[in-house]
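Missing here: one protein chain of the complex. Every other protein chain is in place.
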Amino acid sequence: MTGTLLYGGAIGLVIIGLYAIVARRHLMRNIFGLAVMESGVNLLLASVGYRPGGHAPILVAGAAPGPLVDPIPQALVLTAIVIGFGVLALALALVVRVRQAYGTLDNRAVARRLRAENGEARS
Amino acid sequence: MSQSLPAIIYPVAIPLMGAFLLPIGARRMAELAGLFGRIVVLLSFSTSLALAVSIWTAGPAVSAMGGFAAPLGIVFYADRLAMLFLLALNVAVFLFWPRGQGAKGGPCTLMLALLAGGSGLILSGDLFNIFVFYEITAVASYGLAASGRTHAGFAAALRFLILGSVGSSLMLIGIALIYARTGTLNLADLSRIAPHALTGPVGLAAFILLLAGLGVKAELVPLNTWVPEVYGAAPARVSALLAGVVSKLAMVVALRFVVQVFPGDGAHTVLLVAGILGVLAGELAAWRAGSLMETFSYSSIAQLGMVALAFSISGAAGIAAGIALALHHAVVKPAFFMLAARWRGPVGGLAGAVKDSPLAVWLFVILSLSIIGIPPFPGFWAKFLFLKAAFAAPSAGVWIAVFVMLAGTVVEAAYLFRAVLVFFADGERGGSTPRFAFAQLAPALGLGAVLLAAMVFIAPLGASISGMADEASNAAAMAARVLDRGE
Amino acid sequence: MKSAGGYAPARIRGHERNHGKTVASVLFLGGLGLMLFELISAVPFGSAPMQVGQAIAGEAFARTGADNIVTAILLGYRGLDTLGEVTILFTAAAAAGMVLAGAGRGEAQGQEAGFIFRTAAWMLFPFLLVLGAYIIIHGHLTPGGGFQGGAILAAAFFTPLLASPASPFNHRVAILVEGFAGLVFVVIGLAGLAKGAFLTQLLGTGTPGALLSAGSLPVLYVAIGLKVGSELAGLMARVFGEGSARS
Partner (left out) sequence: MSELDFLFAFAAVLIAGVMCCGRDGRAGWAAMAVYGAMLVAVMAAAGKVAGGSIPSALGFSVLGHKIGWRMDGLGWFFSMLTAGAAFFASWYAAGEWGRAQPGMKTQHLLLALNVAAMLLLVNAGDLLSLFIGWELVSWAAFAMMAQKGGPAQPAAMRYMIYALAGAMAVLAGIMIVHAVTGSFAYKDFAAAFGAMSSGMKWLLAGLFAAGFGVKMALMPFHLWQAAAYSETPGASSAFLNAVSARMGLFALILVLVKVMGLSALAGLHVPLIGLSAKGLLMWIAAFTMVIPTFIALMQTDARMLLTWHGIGQGGYMLLGVLVGTGLGTAGGLLHVFNYATYQMALFLAVTAVIHRTGTSDLDRLGGLITRMPWTYVTLLMGIIGLAGLPPMNGFVSKWMIYRSLLDSGSAFLLIFAFVGTLGTILSVYKLIHNIFLGRLRPQHEGVREAPWSMVAPMLALGGIGFVTGWFPGLALNLTDIAQAAMGAPELPHGLGGVATARGSLNMIWVVSILLVAIGFGAIVFYFLGNRRYEVNQLNNYAGGHFLSPQVPYQFSHEFYPGLARVIGPWYRGSIVRAEQGIGTLLDVSGDLWRGIYHLAWTPLYLLAATVIALGWAIMGGM
């Protein structure tokens, strides 16, 4: 039950995030979606390491207090969170610039202006 | 059986240190930053070269980071294939080192980060570590895509970033799936566990998820919608680097996954379909493209589709063909981008370019002939290897792939020579097309020289590529080198 | 139409909705959700094989001397990942700096916060600093470490900036710190080459549970903490308003 809930929740977060990316045109919402999606993925990764009855993988005085949960996914998640943060920061910086440049954050309008500037007019 | 070579970390560590140091000085001495960066790249290149020589003579090398042996810690695995692309990356970064623009050494820092990330990507033998290095490469590419600091550059970089991050998240889900099934992240370990733990739909699904991430960089259809936008908006040097080498790194990583973790038919079929779609989409869209820059963006999609097609043929022959195609494209396409950067705008406006810049036009002709695959040029031998591998393992999908590729070649010739004929047309306004400064043309000329040299030394080149492919196709030997080291 | 730095309320032009796209998205997303769930359920919750994890849990303490096994993995077994993530943060900061250079300053950030916030921000500063340092230094013993501590350090520097945007943020110091901290990480790693491989433990494992134990791991964590702190602070200061660096 806990597992279903955790897995379902994680996947639900991924789907919600993806919805904001795929179906919404506002670039800021897309970036929020990215953040939500990443949390979902991280949750999924962390849940993979669960062991029934496991403790946090910290030794007390050099000995384990009992069965431990898998420490590797925890380390991975930690890394993934920081990576996500870096990407998010860069995205926000770009958003500031795009907003300044085009006066809009409508993905479609941005894409149209972008192509016009690239000289991809229909031949 | 395999040598332990801890120094294999240098190609990652040297540019990394350079990247960390560069911004400190760059604020004050902006001119020196570029020079410093180049020195770092040269240092990294010479180290890589020394390592490559050692690996060429003594066989593949393994290094366990922190002394933690294979399945537990992170392992670098360097064979000839990895060293080849490592050297290519170093050379490309040196050739396409940013010039002129950039805020206080920003692009230089990103370039070094890209070099470090790309080197790690190609050397790493650990699934999650590959993800980390992939992300370094990706973030550096996003930044470099915006390094022209134009409006279009920012917008293209942002759209690229969103797409790439979605892909990366899916890739991470794939990694989670694999870890949940096998409990290990080491590729060598996986190659032993996968045959019984990663069977059925889960294994294939994991591969698809991984490819959804890698495919964004590797320009696989339909994950490559960023390509025309970014290559059109970014500085030409960045486009050249991304299309020329970075996309191939992602492709080689995908190859490692296929060989070591997903040797089944399913993964090959996925690559095959992606490749067929890539060739179709790239060649057809390029046929209708409005400018040279756009043409080459689409054409690079098609070329990477061909690499995917080659890698989808299991066995050493397919890998050899893929390496040859990738290597050839890595030489030719950056040169094309450098030319297209000067010849922006509609192709029709370039009439009579042969009078203004004969050297560039003739280079364009030679590159075109090679990429189409006209016999004496190396491009032909790459396609030749592909066809040889394809017909050696015929199946319905392969027949379609061969047909699509050959038909695509015709379309490719049509759009390239449409441009060539425009260059040679007698423009009524002589001297109306842009001329090249030597510095602008130099990297392209260098690559052209490499191409011609490859033409002369095609026989030894072919032999060493096939040796490389033999080495890279033998998953069992790779696993043994990494895991059974008797330490 | 607008000035370069204009931040008029963002509105999407034309409110027409593309229903086809929404429907397609929902269908695909539903499919993806079901399939992902199906795939992940193939490994029942809590039953994933823990091969490598188990092996590491067994030997980590003996090899590294860190009580916190996650730390042992982060800095020992998977130290390269950590170097990588620091690099990503660094790269993102460099890229954001490049992107935002000369962007000008938005008028929204120009306003000072209220008195309470401003005062609290400066009063919090030393406490956050100490807390951050504590978390970093005890990373190998307790939950926590360089990232968590670094984030708190960054908050220490960033909160005053939020309170009064006009106050200067010294990017030069931030860059200096992040650069040298990164360098220290790589140099420690390279020093490990002398003992066999990149990032090999340098000092002995030490007494279990003591502050000075687990070899070079705490040193690495200090470097990471400083680097993450300076990077986060620098990044946020940049996104918040490049103008403050120049004024």
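The letters A, B and C name the chains in turn, as written, and every chain counts its residues from 1.
The rule is simple: a contact is a pair of C-beta atoms (placed from the backbone, for glycine too) under 8 Å apart; a residue touches a chain by one contact, two chains touch by 3 or more.
Since this is a predicted model, take the numbers as computed values, not measurements.
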item: Displayed partners of the chain not shown (whole complex); value: A, B, C
item: Sole contact to the chain not displayed, among B:Trp56, B:Phe94, B:Trp362 or B:Phe424; value: B:Phe424
item: Identified contact with the non-displayed chain, of B:Trp97, B:Trp226 or B:Phe364; value: B:Trp226
item: Candidates B:Leu204, B:Leu272, B:Met338 or B:Val482 - the one touching the absent chain; value: B:Leu204
item: In subunit A, positions touching the absent partner; value: 18, 21-23, 25, 30, 107-108, 110-112, 115, 120
item: Chain not shown, touching residues in subunit C; value: 21, 24-25, 28-29, 31-32, 35, 38-39
item: Contacts of subunit B with the absent chain, listed as residue ranges; value: 159, 162-163, 166-167, 170, 200-202, 204-205, 208-209, 212, 216, 221-223, 225-228, 266, 270, 280-281, 284-289, 298, 369, 372, 374-376, 380-381, 384-385, 387-388, 390-392, 394, 402, 406-407, 409-411, 413-414, 417-418, 421, 424-426, 458-459, 462-463, 466
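Everything that follows uses one rule, which is that only the chains that are shown with their structure count from here on.
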item: Separation of mean Cα positions, subunit C and subunit B [Å, integer]; value: 29
item: Subunit A and subunit C: spacing of chain centres that average the CA atoms, whole Å; value: 14
item: Sites on subunit A at which at least two other chains make contact; value: 14, 18, 44, 48, 70, 72-73, 76, 79, 83, 86-87, 90, 94, 97
item: Interface hub residues of subunit C, defined as touching at least two other chains; value: 36, 40, 43, 48, 50, 52-53, 56, 78, 81, 84-85, 88, 91-92, 95-96, 99
item: In the complex, subunit A residues that touch subunit C; value: 2-4, 6-8, 11-12, 14-15, 18-19, 22-23, 25-26, 28, 44, 47-52, 56-62, 64, 68, 70-76, 78-79, 81-83, 85-87, 89-90, 92-94, 96-97, 99-100, 103-106, 109
item: Complex contacts: residues of subunit B adjacent to subunit C; value: 6-7, 9, 13, 16-17, 19-21, 23-24, 27, 63-68, 71-74, 102-104, 106-107, 109-110, 113, 116-117, 120, 124, 128-129, 132-133, 135-136, 139-140, 142-143, 146-147, 149, 154, 157, 173, 176-177, 179-186, 189, 197, 201-202, 205-206
item: Residue ranges of subunit B touching subunit A (in the complex, touch as defined); value: 128, 132, 135, 138-139, 142-143, 146, 150-152, 154-159, 161-162, 165-166, 168-169, 172-173, 175-176, 179-180, 183, 185, 228-229, 232-233, 288-291, 293-294, 344-346
